[in-house]
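Excluded from the complex is one protein chain; the other protein chains are retained at their positions.
Labels A, B and C are assigned to the chains in the order they are written; within every chain, residues are numbered from 1.
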Amino acid sequence: MEAAVAEKRKLAAKDYKSDIKPIWCPGCGDYSVLNALTRALAELALRPEEVAVVSGIGCSSRIPAYTSVYGFHGVHGRALPVATGLKLARPELTVLVTSGDGDGFSIGGNHFLHACRRNVDITYIVMDNQVYGMTKGQASPTTAPDWEGSKLTPEGTGINPFQPLVVGLASGANFIARVSASDPINMAKIIVEAVRHPGFSLVQILSPCVTFRPEQQEWRDIVRTAVVDYTDDAARAARRLMTDDGFNVGKVLYKGSRPPFKPEFEVTDGSIAELEASFVI
Amino acid sequence: MEAAVAEKRKLAAKDYKSDIKPIWCPGCGDYSVLNALTRALAELALRPEEVAVVSGIGCSSRIPAYTSVYGFHGVHGRALPVATGLKLARPELTVLVTSGDGDGFSIGGNHFLHACRRNVDITYIVMDNQVYGMTKGQASPTTAPDWEGSKLTPEGTGINPFQPLVVGLASGANFIARVSASDPINMAKIIVEAVRHPGFSLVQILSPCVTFRPEQQEWRDIVRTAVVDYTDDAARAARRLMTDDGFNVGKVLYKGSRPPFKPEFEVTDGSIAELEASFVI
Amino acid sequence: MAAPSVSLVIAGSGGAGVVTAGSLLLEAAANAGWYALMTRSAGPQIRGGEAAAMIRFATEPIASHDDSFHLLVAIDWENISRFAAEIPLMANSLLIGDPALGEAPAALLCNSPRQAGLAMSEIASAIEGGRSNMVALGAIAGMIGLPVAAMESVVSRQLRRKGQAAIDASMAAFNAGFAAATGLPAVPRLPGVDAAPNGERWSITGNEATGLGAIRGGVRFVAAYPITPATEVLEWLAPSLAKVGGVLVQAEDELASINQIIGASYGGVPALTATSGPGLSLMIESIGLAVAAEVPVVVVDVMRVGPSTGIATKSEQSDLNIAVYGMHGDAPHVVVAANSVADCLFTTQWAVHLAESMQTPTLVLTDQLLGQSRAILPRPAELAFIGQRQTAVVAEEGQRYQRYALTGSGVSPMAIPGTPGLAYTADGLEHNELGTPSSQASDHQAQMDKRLRKVARFDYGSHWADIVDAEAGGGNIAIITWGSSTGPAREALDRFSAMGGKARLISLRLIAPAQPDKLAAALAGIERALVVEQSHGGQFHRMLRAFYDLPRETLALHQPGPLPIGPGRILDQLNAWRT
Partner (left out) sequence: MAAPSVSLVIAGSGGAGVVTAGSLLLEAAANAGWYALMTRSAGPQIRGGEAAAMIRFATEPIASHDDSFHLLVAIDWENISRFAAEIPLMANSLLIGDPALGEAPAALLCNSPRQAGLAMSEIASAIEGGRSNMVALGAIAGMIGLPVAAMESVVSRQLRRKGQAAIDASMAAFNAGFAAATGLPAVPRLPGVDAAPNGERWSITGNEATGLGAIRGGVRFVAAYPITPATEVLEWLAPSLAKVGGVLVQAEDELASINQIIGASYGGVPALTATSGPGLSLMIESIGLAVAAEVPVVVVDVMRVGPSTGIATKSEQSDLNIAVYGMHGDAPHVVVAANSVADCLFTTQWAVHLAESMQTPTLVLTDQLLGQSRAILPRPAELAFIGQRQTAVVAEEGQRYQRYALTGSGVSPMAIPGTPGLAYTADGLEHNELGTPSSQASDHQAQMDKRLRKVARFDYGSHWADIVDAEAGGGNIAIITWGSSTGPAREALDRFSAMGGKARLISLRLIAPAQPDKLAAALAGIERALVVEQSHGGQFHRMLRAFYDLPRETLALHQPGPLPIGPGRILDQLNAWRT
């Protein structure tokens, strides 16, 4: 049905939404990410069946079911390997991953490293709210060390926050951007760019958790559009990212040109009989 | 016995060795790491019972049993969390971790990220031979993309090597050095420095696998002493590390000054009765 | 249960303050000398969704909810149908809604309960600062016989910081509801009882009790990764550990948390983690390490509906298999299970004792129902259990220290790092007595025997099971159950006994290792057994078959979560056997 329609006219953002009502709290930043994502898919003019959105567990990871494309809602922290397998086995699909700061950088940290390094052509969208929303408010790797809002770390974590873009860059991500949920139009634009860029694209989204981090509603006033344009020099990007305060948003910060990892996957003329012949004695 | 002796005289490197014969191949770089490590312990004048060496699985991870200090030989990739728990629960112990490029950066990657970030006062020694020695020669995260020596990746991995020092720095390691197994004396010196430096210290050792990477025996000729001294500026260190070729050795490359993560662990005057009183209604 | 009880539900959407209302009611009931059990259910929304507080009051301690509810007070109807299956109403139940909010949804009316209207919002709006939920509480109090005075002290304590005006408004709404109760149809009223002497009653959840058991047992290091419904164990432990000189570390994942506690325990500090099914799955490899390297650790699994992510907020007894059989290789270890909110304390404390005594990982199974339920209960007894590890302190003259010495008990004295002369390397590779890796069949056999011996020879005393005879010595019927199915089974037994039936209840606290001799003795004279558990696959029943000889006529009563098997269904089978 959707396909037939798609042939007739360009789909609108709303055509990429499902009819399932999100479980999110009113005002959650993730609504605006869903809006931007569907807007980006419309802009990319992809048919819904050509796209798969993969996720783990968390409020942010609920996105796949709220879209009308193929979705996979797996276990906590393992979205990237699922997406890797899917993209390698079905290279013609457009594969996106939606994640949170806990799912992506805490339990999923190792896959993050190796996905950056492996540079498969997927787009990784991380809704960073500096908290575990789904489990009702614990510190995540990106939480400030002095945040005392969690009963698990009532005096703060005392640990330096994880810098996802710096680590992503150091591990080999091929495209790096930071956007704010308060600007869904620009977010959509950058998601489009990320999808189009070959290799592993990392998009960090500052997406407030209004329930457990109500103070993040101020982010919309704090963020500023990054002043410089992207660089393709990793060392320079590293210096910039290591010294920024995390609120430079709305632009691509780094674009690399490493070719994506794409092992050949197509039926060749070898046959099973040939393989068997090697055992004959 | 050892303790009594220790009181009488300073122990020598050999006193930190056990009588278990290593399973290593003749010529393996790890022998020289064992030598340097025991030499460093002697230099630090620590009593054997004050030290614990923790490891995972791999040729390199066999080191603990070859020493005369307390050892823990756990499962593949999980040495850092074991060491973290041990050090937090027993802050007076000197805790070192010995690992390999597979154990530490492949399966153990997430703990590496978070150990750097958490900055507990332990010393992490990684014997990097760019191969899985123990399982007979597969590519590791640090292997060059065109190495065709493994049957699992007969045409090379096609994947950019992992840059442990860059990622370690990006994640918050507080001390970073690279040394060569071909120079055990200097290696010992740097291990001493790493142990003395507060917080999480990362020491990458180029330690050849003579069996599966015989060409690494040439490393002794390729390595050069790093020309610049260490910096305490992370952004500068990042630029240096991102542009170096991996063969600058023999020096500390970065020293940070973040205080170690050290939650208080001592019996306070609170009592269990007080806790119970809160349930009384 | 033989004593009178009343069961009720307060339901409503987000802002309605359902859970707060339930908690106030519980405290007031405690003031009145009643016992209580409250469980909560919520919709999928993270915040502001619908919720229901299911409460039972009685004049004696409560083991279980009833099969149905006498009274449902719906502050609004928002999504209330979602709870329909969890809050069965019968023909004599009473359903109270606010007439201003329309009709009750059909899903609640299957058994045609009585209905009545209570204009909660209207009454509340007539009072400055009045709220519907206080009106509802007042009406409930009036109906079930809870004296106003019992609520007064609660409200004034709870709202002290908000000032007298807030207290007065709340009590005015409460009193208005209380007055309105006289016009409502009757539900069971509880008799007044004398309030308990000070300190003799506790209000505690299963998850808090688990935390307290850990600290009582000697745990001073906890590492964990948050997961529903185990997080509250950790939330209670974090500040509490700090008070007794321990520490809780939030780890990057469950692989880290299990290995951190292994490290701490290797260092000599009793250590614990708490998680739920998905997290336990991730810990399996390293629990096997703790078996092989003989490091005591306690792993609490607050079970939820599986498989996979399942239903995170609801209860099921389906992690028994993974807890007992989950490790690769032969990995003898200990699994214990709590059978009530109060028993979470006992069992966790015992678990620390077992782990430390046998130097082996011990898994504690509780579940969402136990963990997140709050009970008003008698002050739990002091327990003698305390983690006691056999440590090695001096090397034997001229001998190298044998960390894994082949002792008769299987337990070998463990050197704690820092002890001079006893340095050794703990190893997950098979090893000889010294700990040196060995691939010899003889070393493997010897160490396997030793590790099995440790848990097989240990004296678990009478704690391996709770056994209740409905009528001393009589009957040839047994209910065999475990964990949170024990409460309903206990109540079924009471009812059966009240009807003159004779039966025995055996609730296993020690799930592994099996105790065939003890169960055989407990089954003396039994000809028919009913195995009760909340799992789809009948995991407990299969486990019993694997390790025990069961009576020839054994019936397995099992169903998946989230609905518990109520006392009534168990009683039906007992009665069927009687006729």
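Keep this in mind: a contact is a pair of C-beta atoms (placed from the backbone, for glycine too) under 8 Å apart; a residue touches a chain by one contact, two chains touch by 3 or more.
Only a predicted model underlies this, so the values are computations on that prediction, with no experimental measurement involved.
Peer 1: Considering the complete complex, identify which of A:35, A:68, A:119 or A:204 is in touch with the unshown chain.
Peer 2: A:68
Peer 1: Touch as defined at the start, partner being the missing chain; which of C:111, C:153, C:409 or C:445 qualifies?
Peer 2: Answer from the full complex: C:445 touches the omitted chain.
Peer 1: If the hidden chain were put back, which of B:24, B:70, B:175 or B:219 would touch it?
Peer 2: B:24
Peer 1: Among C:90, C:116, C:311 or C:468, exactly one should touch the missing chain; which is it?
Peer 2: Going through C:90, C:116, C:311 or C:468 one by one, C:311 is the residue touching the chain not shown.
Peer 1: So that we can see where the missing chain sits, which residues of subunit A does it touch?
Peer 2: 1-4, 6, 20, 47-50, 52, 54, 64-65, 68-75, 77-78, 80-90, 92-93, 110-111, 113-114, 263-268, 270-272, 274-276, 279-281
Peer 1: Residue by residue, what part of subunit B touches the chain that was omitted?
Peer 2: Its contact residues with the unshown chain are 23-26, 57, 59, 75-77, 106-107, 109, 132-136, 138-139, 141, 151-154, 157, 211.
Peer 1: Over the whole complex, note the residues of subunit C touching the chain we left out.
Peer 2: Subunit C touches the chain not shown through residues 43-44, 82, 85-86, 277-278, 280-282, 284-285, 288-289, 291-293, 303, 305-314, 316, 318-319, 321-322, 324-332, 427-430, 437, 439-442, 444-445, 448-449, 452, 535-537, 539, 542-543, 545-547, 559-563.
The rule we apply is simple: only the chains that are shown with their structure count from here on.
Peer 1: Looking at chain pairs B-C and A-C, which one is connected by more C-beta pairs in contact?
Peer 2: Result: the pair with more contacts is B-C.
Peer 1: Return the distance between the CA-based centres of subunit A and subunit B, expressed in whole Å.
Peer 2: 32
Peer 1: Hey, how far is the Cα centre of subunit B from the one of subunit C, in Å?
Peer 2: 42
Peer 1: Taking the mean of the CA coordinates per chain, how far is subunit A from subunit C in Å?
Peer 2: Each chain's C-alpha centroid was found; their separation is 38 Å.
Peer 1: Multi-chain contacts only, two chains or more: what residues does subunit A have there?
Peer 2: Residues 106-107, 109, 141 of subunit A touch two or more partner chains.
Peer 1: What are the residues of subunit C that contact at least two other chains?
Peer 2: 252-253
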